[in-house]
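The structure under discussion appears below in the form of structure tokens.
With one protein chain held back, the other chains of the complex are shown just where they sit.
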Amino acid sequence: MTVKNPLTPMEAEIIRVEEMTSIEKLFYLKLTDPQIIGEFHYNPGQFLEVSVPGVGEAPISICDAQREPGQLQLCIRKVGRVTNAIHRLKEGDRLWIRGPYGNGFPMKLMENHNLLLIAGGLGIAPLRSVLQHALLYRTNYGLITVMYGVRCYSMMLFREEFIRLFREGDKLNVKFLLAYEDESDTKCYQLACERSDRCMRGLVTRLIEAATITPDNTYAVICGPPVMYKFVVRELTQRGFTPTQIYMTMERRMKCGVGKCGHCITGSSNSIKYVCKDGPVFTYWDALKTKGLM
Amino acid sequence: MYKKLLKDDLENFIFILKKFGVVHAPVREAGRVYEFTELTDSKILQLNYTRTMIPPKKFFLKPKEQLYILNRREGFKEIVDDSKIVLLGVHACDINALNLLDRIYIDQFPDRYYKTRRENTIIIGVSCKPDEYCFCTSTNSSYALEGFDLFMHEIDDSYIIRIGSLKGFQIVCESENLLAEASSNDIKEFKRAEAERLKEFTLHLNVNGIQDILDASYDHPVWQENADICFGCGSCNLVCPTCRCYDTADFLNLDLKTGVRVRRWDSCMLKQHGLVAGGLNFRPTRVERLYNRFNCKMSLSEDSLNCVGCGRCTVYCPADINFVEVLKQVGED
Amino acid sequence: MKEPASENKPKIGVFSLTGCAGDQLMILNLEDTLIELLSKFEIKSFQEASSYSENIRLDIAFVEGSVSTEHDLEKLKEIRDKSSLLVAIGDCAVNGCVQAMRNSQTSIAERMLDVYGVEDNIYRALEPKGIGEYVRVDFEIPGCPVEKEEVFNTLISLLNGDPPLIPDYPVCVECKLNGYPCVIIEEGKPCLGPIITAGCDARCPSLGLDCVGCRGPIKGETNAKAELEALRKRGYPDKYIINRLRFFAGNFPDIRILGERKNSKGEK
Partner (left out) sequence: MVKTLKIDELTRVEGHGGITVIIEGEKVKDVKMNIFEGPRFFESIIKTVYYDKVPDIMRRICAICTASHSLASIRAIEHAFHIQVSDQTQILRDLLIHGEIIESHALHVFMLALPDYLGYPDALKMSSEHFEIVKAALELKKAGNMIHNIISGREIHGMNERVGGFSKIPNERKLEIIKEEMLNVKKTAELSVELLARKEPPLNINSKNIFMALNPGGKYGFIGDEILISDGGKHHINDYLNIIHERTVNYSTAKISLYKNQPFTVGALARIILNKSKLEGSAKNMFKTYQALIREGNPLTNNIAQAIELVHSVERAVVLVDELLSRGVRDERLPVVNVKEARGVGAVEAPRGILYHDYTFDKYGCIVKCNVITPTAQNIASIERDYREAASSLINEDEDKIKFNLELISRAYDPCISCATHVIRLKN
């Protein structure tokens, strides 16, 4: 009887590390055990529990869509014990992961719809997996609009990828819009001069205000710092998005990822949600029903 | 199939139980509270106890335990404890609480540690008498229908024994000489004793629609009143048989290469419970945490309460916050 | 025993200001691992244990003791300036410990008069405070004294480049994890455990005693009023409770104001 222990991490090799900003790095991982590789599937929006032995464990979203078996990418911001330790690792080092966990985004359901992806800061990481998935199966989805709010150019994640989309996305029927906060940011300013309809100064909500977006046949997907949700949702509902058309991902200090440790329980007693297994992706409707989720 | 065990034969019965595992039972040493500990001498057994401070969940989800031996290069090696134990004298509420815990720890993504120990443990229930803090009749957990191997109901000078599992049946077979078939008179006695027991409950809580009552009462002043005297010390969670939050941490050895991953019970009343990256706290105030705890206790899922009415959280709160009293106040106006 | 080359070892110093030197001693009490553990560092200063001392830039400075004189303060600033990380060890350095219990209650002059029979502040004494009141502190290890396991784990974490794990929950948690009877509930003893930082494994309650609070209140989460209320209910007079709350927390915001004497001027 060998029940798989969901708490036991699996070994993965870091095959590449990219420095993205002063605090964020992109890690390319590959599972080392060939037996697991075959079974390892993930969907956009799912996350892993990542361990550095002796330091601890932290939940991290997978930030790409699955292509090669057993490979995945993580974009990690260093904020504390575990994430700092991960940042010290180099190509060839090991990380220990378990998962994937969580529901992920309903990519099936969203097929044949337009996608409106709204991200703030690090929130772009899980949304990138949605975007990649939609691009991979491009014909299944309609117009894709990405709205990304950053503090300044140097804090922008996946810069090259998105600048390319900014300039050449039309070919793919992808609109990429950028909002930046720092007024002294010359790089972003130049982008704004280049296409003032796609780059502007302000919070990400600015982009929604400026754009003509309609809820018809569209799903909105949001990810960003917790304060962002309220404002973005307000903009969207004003434009007629219904609460089930809006998806968002949530964060909690989860220790297990599999609905045991209790850290991510939210809600009042008539609607209790676990961010880890009922989420991390929720509709705005869930958030309305579930106290404290947002 | 109901059996009968004379109290005089209890000691012999325990002797047989020892074949099935190390027997743990409620005892109370001088200066201590009732606790389940290894029964080294059947004389110290106290089957007519009120409640243990720490519920029997401690055998399955341990207060603190090492999960893995870790190694920088080789990763994580599970530490499995597959010792066999017998828990003698578990109350119905605690058995029902374990059934609730099973839904979390076994049903989806089974927790290896919990599950193994659950499988390796024999549970022998015992009937009890309520005190002024028990309200398990209100939470529908005053009687155990499943989740035990044997259940002993006290009547006069003997126990009527219910068999709850195959393992229980095996014990009965082993103790053939000690157990008699319960007579119809015994069954009558058993029913009478149960009816008597029900009459002794003085504390009642109406849980009808409590989920919506709580949901609608976020602004009720009772939360703030209690948050003012609440320490946020987590005692209520830590004594609760259905609370199950835990935290994990890694520790390195002197060689900086090997170490252990440990977990320990956590509590949603503690401030750091709702912290996330960037220092944001989803439940920064005690009011929010208190509200959350009561909500969590009143709903494990849409179809089930998460409280078995054992009264521990009230008895062991150093600030004397009364669980049932709070819920009553919320419900009344 | 293979050691890292000496230039890779973190350079550390152990310093002490005003206190009982118990936290340094607690480091020395790590008998089983002391030699090996310390050999992973380059010790540049350890006044209680060594005559050797070098005045150079440090990776980590451990400071025990409270700032109780101007001399302490000068020394502290010097240590801060030359150290990349500053770790406060023990309640003196964190909260000011017992010598701070009368802060905002009696003045230095009164204390001088009481003890030395003169009012002049000839020792340039200050109202005792934790070092965080004066300089930036990177990590705080509470305890009077610190627990040696905690010292060990902190040193290991720092060696590994990680911030140390310090409990941020109260002693009650440890009582429950160990199944110790609650002395407030069972015996009506005036335990401070509910507001005191855990990490001692509930030493006092494990012996049937009430916690006197030697690890200091939990930062950002101390309901001193609740403690006052809970003990009043059990018949303790306010003066008793306030004295007690102050034992290890005379500087702690919520507690300092309890029993404050309006006209006390503190130092000078």
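The first chain written gets the first letter, and so on, giving A, B and C; residue counts start at 1 in each chain.
What we mean here is this: a residue touches a chain if its C-beta (ideal position, glycine included) is under 8 Å from a C-beta of that chain, and two chains touch if they have at least 3 such contacts.
Note that the structure is a prediction, hence the values are computed from the model and not measured.
Asker: Touching the left-out chain: which of C:Ile79, C:Val98 or C:Leu231?
Answerer: C:Val98
Asker: Which of these touches the unseen chain: C:Cys20, C:Val135 or C:Leu165?
Answerer: Touches the omitted chain: C:Cys20.
Asker: List the residues of subunit C that touch the chain left out of this view.
Answerer: 16-23, 25-26, 28-29, 31-32, 34-35, 38-39, 43, 46-53, 65-66, 68-69, 71-72, 97-99, 101-102, 106, 110-112, 114-118, 122-123, 125, 128, 144-145, 148, 200, 203-204, 206-209, 212, 214, 239-240, 243-244, 247
As a working rule, only the chains that are shown with their structure count from here on.
Asker: Find the geometric centre of each of subunit A and subunit C from their Cα atoms only, then give the gap between the two centres in Å, rounded to an integer.
Answerer: 42
Asker: What is the distance, in whole Å, between the centres of subunit A and subunit B, each centre taken as the mean of its C-alpha atoms?
Answerer: So the centre of subunit A lies 39 Å away from the centre of subunit B.
Asker: Give me the residues of subunit B that touch two or more other chains.
Answerer: 249, 251-252, 256, 272
Asker: What are the residues of subunit A that contact at least two other chains?
Answerer: 54-55, 80
Asker: Quick one: in the complex, what on subunit B touches subunit A?
Answerer: Of all residues in subunit B, those touching subunit A are 67-68, 70-73, 75-76, 78, 104-105, 108-112, 115, 210-212, 214-215, 218, 243-252, 256-259, 261, 263, 266, 268, 272-278, 280, 282-283, 288, 291-292, 294-296, 298-302.
Asker: Please output the residues of subunit B touching subunit C within their complex, sorted ascending.
Answerer: So the residues of subunit B in touch with subunit C come to 31-33, 35, 53-54, 58, 63-64, 228-235, 238-239, 249, 251-254, 256, 264-265, 267, 270-272, 286, 315-316, 318-320.
Asker: Inside the complex, what are the residues of subunit A that reach subunit C?
Answerer: Touching subunit C from subunit A are residues 54-55, 80-81, 84-85, 88.
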